[in-house]
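There's a structure below that I have some questions on.
With one protein chain removed, the remaining protein chains of the complex are shown where they sit.
The block that comes next holds chain A.
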Amino acid sequence: MDAKDILGLPKTPLPIAQEKKSRPHKDSQRKPDGISREVYALTGGVAPLMPSIDVSQLKRRPPSDEKITWQWLPFTSSARKDNLQLYHWVRVVNGVPPTGDYSFAKYNKSVDVIRYTDEEYAKYLTDPKWTKEETDQLFDLCERFDLRFIIIADRFPTPRTVEELKDRYYSASRAILVARAPSPGEVAGHPLVKEPYNVTHEIERKRALSMVLSQTKHQERKDAEVLAEAKRIAESRMAARAAEEPDLPVPSDIGPESAERAVGPGDTISPSNVQVHAAAAAPSTSVIADNSSTLASLRMLKVYLRTYALEQMVQAASSSAGLRTIKRVEQTLQDLGINLKPKVPTKAVCAEHLELRKEILTLLNLQKQLQYKEAEGSSFRDGSYGDMPGTAKRSQRAVDQDRTFVPDTISFGVIPGDRGVKREQKRKGPGRASETPSSPAGAHKRPRKMKASDL
């Protein structure tokens, strides 16, 4: 406290309490008079930054030296064609009523609808789909309703779509304009001439709009997904194309899955191989794109470490695999007695290592494939296509088997040649039906004459 005294800081507890007390007091005070609190809250509860009403103007002004009276006087409007006499209050200054047209007459705008003569019609406007009578009616309505085509379509005696009416009107007007113009150049700037009405386009556009408008939320989401997917594929294709452009100098033993093992000028073959691969389906495109883009980026580096290059290649190769799969690859490598990172990373060693990893990936994929097929098979064999409650449980269990089935059933003996058909205790679910002597638990609980073991 003394320190605060010395520094001259206010003693905090009291002022805060005081602030707190004064603030709610101020808040309720802040509600302005003149408008209700709710209305005030609409503006955000804060006074506007600029006063909308000039306060100085609000004061009562002393009466000026002019004499002002208000009189009920007749008036005419140039906007009216019928000479109707109307009356209104008029501000009379010093006994002199105001002159001039009715102040709102200037707002009476209308469209300049071109009217053609009969000769002109015969010369330029004949159309198999339209009679002269119809066209006349159309133009009448257009003039009457200021080109409000929805109303015109409504009022039109014979049923015509809005697009048809528009088409007829605009093409007819255009034809007349062009015909009347002394030279084509003069009319070229006219909007009707410059941008003619395109019926088919309009119909299509309106149809598309209504489709978009009537899309359900579900549809919207699906569309967004498809677009995102398309974007991704387009981008990966661009990456693949960009990566193929520069010459790939890396000798093929670290290259993509090309069979060629030639070194040196034979590398002209590997780019074309890459291109052939890239022409294939999208998923493989992305894998090859990964590989060749990795190679391209390595080449950009000028200098790099072999271990770094291997890491990049490994990442590219396992880009499509999930984290669990990658862990399984590493587990398999360890089981085989191979270092996750080679101790002597020469070119040859790195290449072999990479190939080994890819082969293990293939192996794991095949294992999974086999599992699914066997699950399918066992559910088929139980005749579980449908109605028994027990069946649902069985197929469920088959699926559970899949999930708990740890695929490292085949152990790799460190001694090469021991192809371990050993069943390790690691697995939780039962083994494959074709190999196990005991039938898988649950799947054949139903009393059956034939058991898998009998086969």
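Definition applied: a residue touches a chain if its C-beta (ideal position, glycine included) is under 8 Å from a C-beta of that chain, and two chains touch if they have at least 3 such contacts; residues count from 1.
The rule is short, and it goes like this: contacts and distances are computed from a predicted model.
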Hidden subunit of the complex - UniProt protein name among "Ribosomal RNA-processing protein 43", "YEATS domain-containing protein", "Annexin" or "2-oxoisovalerate dehydrogenase subunit beta, mitochondrial": "YEATS domain-containing protein"
From A:I35, A:I151, A:A228 or A:L301, the answer for touching the chain not displayed is A:L301
What does the interface between chain A and the hidden chain look like in terms of residue numbers? 247, 249-251, 263-265, 267, 298-299, 301-307, 309, 332-333, 336-339, 342-349, 352-353, 355-356, 359-360, 362-363, 366-367, 369-370, 373-374, 376-377, 380-381, 385, 410, 412, 416, 419, 432, 434
